[in-house]
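A protein chain is absent from this complex, but the other protein chains hold their places.
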Amino acid sequence: MDAIILQILNGLDKGSAYALIALGLTLIFGTLGVVNFAHGALFMIGAFCSVTLSKLLNLSFETVDPTQKDFLGNPLKVKTPYVQEWFGPEVGAAIIDWSVPLAILFAIPIMLAVGYVMERGLIKHFYKRPHADQILVTFGLAIVLQEIVKFYFGANPIQTPAPDALSGVATIGGSFGLNISYPVWRLVYIAFSGLLIFGAFAFLQFTTFGMVVRAGMADRETVQLLGIDIDRRFTIMFGIAAAIAGLAGVMYGPINAPNYHMGMDFLVLSFVVVVVGGMGSLPGAVLAGFLLGILEAFASTTWATTTIPGINQIIIYLVAIIVLLTRPRGLMGKKGVMED
Amino acid sequence: MFGLKNTDLRLLLIVFVLTMAAPFILNPFPTESGLAQFNAGYPDLMQKFVIFGIFAIGFNILFGLTGYLSFGHAAFLGVGSYACVWMFKLLGYNVVPGILLSIVVSGLFALLIGVITLRRSGIYFSILTLAFAQMSFALAYSVLSNPKFNLTNGETGLQVYADDPQWFHSDRLPDLPHLFGLSMRATHKMQLGAWEFQFNAGYYMCAVIMLVCFYLAIRIFRSPFGLMLRAVKSNQQRMNYTGLNSRPYTLAAFVISGMYAGLAGGLLSAVDPLAGAERMQWTASGEVVLMTILGGAGTLIGPVLGAGLIKYFENIFSKINESVLHQWFGFLPDGLEDFVITLIYPFVGKGWHLTLGLIFMLVVIFLPGGLIEGGQRIGRALRGKKASDAGKSASTEPAE
Amino acid sequence: MGILEVKNVNKRFGGLQALGDVNLSVAENTVHAIIGPNGAGKSTLLNVLVGKLIPDTGSVMFDGQSVLGRKPFEINQMGISRVFQTPEIFGDLSVMENMMIACFAKRDGAFKMQAIGSMWSEKDVVEKAEHMLESMNLADKREMHTASMSRGDKRRMEIAMCLAQEPRLLLLDEPTAGMARADTNNTIDLLKKIKEDRDITIAIIEHDMHVVFSLAERITVLAQGTPLVEDTPENIKGHPKVREAYLGETQVAA
Partner (left out) sequence: MTKPTLSRRGVLKTGAAAGVGLALPTYLSAASHAGFTNAPQGGTVTLGFNVPQSGPYADEGADELRAYQLAVEHLNGEGDGGMLQTFSSKVLEGNGILGKKVEYVTGDTQTKSDAARASAKSMIEKDGAVMITGGSSSGVAIAVQGLCQEAGVIFMAGLTHSNDTTGKDKKANGFRHFFNGYMSGAALAPVLAAQYGNDRKAYHLTADYTWGWTQQESIAAATEALGWQTVNNVLTPLAQTDFSSYIAPVLNSGADVLVLNHYGGNMVNSLTNAVQFGLREKIIDGKQFEIVVPLFSRLMARGAGENIKGILGSTNWHWSLQDEGTKAFVQSFGTKYGFPPSQAAHTCYVQTLLYADAVARAGSFNPCAVVEALEGFEFDGLGNGPTLYRAEDHQCFKDVLVVRGKENPTSEFDLLEVVEVTPRAQVEYAPDHPMFAGGNLGQCNPGA
């Protein structure tokens, strides 16, 4: 029982990342009709927002400590971050320690801006172009973004640890006779994703802005006939989708150290998630994200891999094939979307 | 001649001349000059040009004509490679059985996958093909290389070992892939003044096969079958209500393009007898998509150009390192030299991906029809036609 | 015994009875119009006839053979061609290529692998296509991409393609919808000419009474998924039930 719940948690955890990226992809697709291969790169940029913030917070001045020597035998230069100098060692250390949660505040405006610039500067010109062109241009953009990050941060992963207070292990379910220890940060991640998804849906459901956007997703022409500047709203939606991917990236940092190709790693899977969920369906994307995450977690168990060797490597694709063959438009897809 | 219209025949002749004279054309710079770095006329890269040309030509028969965007074509390339190396292991190093088997096996594999994936269209089809290819890759990389049943030799790649049976191998034959005794590595180097040109047996074999493939592609494009494939892309609804069954047409196109891919895979093994699983990864499938779109999907020669450009970047730009840059710009004053190198350095050597990404973006932004459109524009500019006039003819002329 | 016999066809979508006990007989070599207000089930009936929908019960016989369970392309090969409400043609292909596709479909059936020979060397197809274009006044647009044609030309193109298949039954789904009066009249003349020139049965679903009364020899009125009456145009015009259910509103609209 414990093991099953653990794997469900693991699945929710993986699923959170898939769902958030897929949600953004679907938003962009549903509003703008654009297949965005650079969405993984947005996730990566989010993660590197937090790397950058932690680098900024760790900006240091050097003092020479003659008692210690560096690897060449010269006197060691000791680095002290400015924040520790300004706010005192303890407060400074605490700020550095909490750099990942702080990065959320840092990342939101950046991601909105990145999304806005991307949409206005590039994607806008590709609304009417064939999907193949959209794929090529966004894929090119993804490579460029990725290479820029690699140029400045290198290819190796860079740790962005969770705050000490949130990096331990929580024991849960004691009152139900269960004994499950699970990393606190992963629970935070699940909760955060849930909030973000809930927030996105609430925004679309209950605000006028959201209602206009949803109407526009369903029938762009009609909404435009009503004299609403739907394009501007869609641009903002692109920014929001970018921000969702970015925040998913920021929060993912402590789970797995960010590296420059993490976006590509997620890209293909999140496309599979979107399609399994059904192109253009927001609940479908979220549902499929969690579903595939959980399936993947269970397929990785020893029981599964000994029964069918290699199942852990192919499960997602296998499920995708089965779903698409039995439900032509994915789990919750709408008719006529992306079928031409 | 050859049952082709004049324009097609001219195109075929141009490609013929280009491929046959490639060792000269691709080596325009003297060996010792600083620009020799840009020479591409060495066997491996020339082979890659034509082999990936075949891959792209085949992919274009599916994507360019029917509009079905397969994201899993690398699987057929990989299967073809494995099939060919297995022939080397079992029969011996003669490339003929290997290449034939690679076409057959990839054709069958494509038939199997096509029957399933073509039940869907649009992005659903793309994702289905992607899923099959990724599964093939994952299995080839690990599960199918376990010691008990080693079909692919996993990470290392399938290769010929000394204790393989090689039933028809004899001591008189080269210990490398050969065509009835002519080693694929046999290279004649010709020194002409400061230039050196290399004529490689493997390249010429692949080039001849590519010409045949290109010729067949032209025939397919111009055939009733090709017309039906374009009908699939244009309007499937009308096609069905015109009494045409689109499924066997697309399936045939899928299988043909799978066989092209398998042939390309077989040739890759034929010129270099090692088949790695990475050939089947989604990035490899993506590469052929990019080649085709970059060159101009639906055009005859575009995909070949796209393949050439991407392979050129991968092999030539990646080799420009700092010391090469210093050689080039050594004539500049020191400060300026460093400055220029700092500017260029991020785009070459280890930054070649960045340049490639930028090229993708630039081409697709400014040349929606791919490189071919660029060529057409230049051609029109040279002929001095009026722009409006030209735009009209471009839109009405059938894809070329 | 008509060429097309629809017997007791029922089709439900969830709780909605789209077609209820439809019986219809279209006599050979006539022009038969099916009219009815919006939601009367005209399109559903049409989709049943061409194999896009399968009815819950009932039978549809074409020339003595059942069409039920067959795919659209099979039904087409039996001799039923369909013209869509908005013209469905191969937009990125030239007029000539569009026509050749239809001619190939007639000559070679649903699928034939001819991948090597040039399509232009199929002399019979080329000649027939050229002849068709000639007779439909499309020859001068031979090389044009059909996507850039006018709406009226597109309609003519589509009808021409259907005729190239020498169908025994031509189904027209509101062929003049959205057309200007002049185009509508041209289309009426075209259809009249088609009827004069060959032995063909035409079934037409139409909203525009002007078109219906200009062309039809018999008219079936559908209302709420069920045929109300079937009769000659003259009788239909005066039929009180029809007036009440249908004509009143369209005359206002017209």
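Should a chain be cited, it is by its letter among A, B and C, assigned in written order, with residues numbered from 1 in that chain.
We adopt the following convention: contacts are C-beta pairs under 8 Å (C-beta built on N, C-alpha and C of every residue); 3 or more make two chains touch, one makes a residue touch a chain.
This is a predicted model, so every value here is computed, not measured.
S.K.: Shown chains touched by the missing chain?
M.R.: Even though it is not drawn, that chain still touches A, B.
S.K.: Among B:R119, B:R185 or B:R380, which one is in touch with the chain left out?
M.R.: Checking the options B:R119, B:R185 or B:R380, the one contacting the hidden chain is B:R185.
S.K.: Of the residues A:I96, A:M111, A:I255 or A:V319, I need the one that contacts the missing chain.
M.R.: A:I255
S.K.: Give me the chain B residues in contact with the hidden chain, please.
M.R.: Answer for chain B: residues 20, 23-24, 39, 42-45, 48, 138, 141-142, 145, 154-157, 159, 161-163, 174, 176, 181-183, 185-193, 197-199, 201, 204, 268, 272, 274, 276, 278-279, 314-315, 318-319, 321, 323, 349-350, 352-353 touch the chain left out.
S.K.: Could you pull out which residues of chain A are in touch with the chain that's been left out?
M.R.: 2-3, 6-7, 10-11, 13-14, 68, 70-72, 76, 150, 154-159, 161, 167-169, 181-183, 185-186, 255-257, 259, 261-262, 265, 296-298, 300-302, 305, 312-313
The rule we apply is simple: only the chains that are shown with their structure count from here on.
S.K.: Looking at mean CA positions, which chain is nearest the middle of everything shown?
M.R.: So the chain sitting closest to the middle is B.
S.K.: Report the inter-centroid distance (CA atoms only) between chain A and chain C in whole Å.
M.R.: Chain A and chain C have C-alpha centres separated by 52 Å.
S.K.: Quick one: report the Å distance separating chain A from chain B, using the average Cα coordinate of each chain.
M.R.: 34
S.K.: What does chain A use to touch chain B in their complex?
M.R.: Going through chain A, the ones touching chain B are 35, 122, 125, 129, 131-133, 135-137, 139-144, 146-148, 151, 268, 271-272, 275, 279, 309-310, 313-314, 316-318, 320-321, 324-325, 328-330, 338-340.
S.K.: For chain C, which residues are in contact with chain B within the complex?
M.R.: Result: residues 50, 71-74, 76-77, 81-82, 84, 88-94, 97, 100-102, 104-106, 108-122, 125, 143-145, 148, 158, 161, 165 of chain C touch chain B.
S.K.: Which bits of chain B are touching chain A when the two form their complex?
M.R.: My answer: residues 63, 69, 116, 119-124, 127-128, 130-132, 134-135, 138-139, 142-143, 146, 282, 286, 289-290, 293-294, 297, 346, 351, 353-354, 356-361, 363-365, 368.
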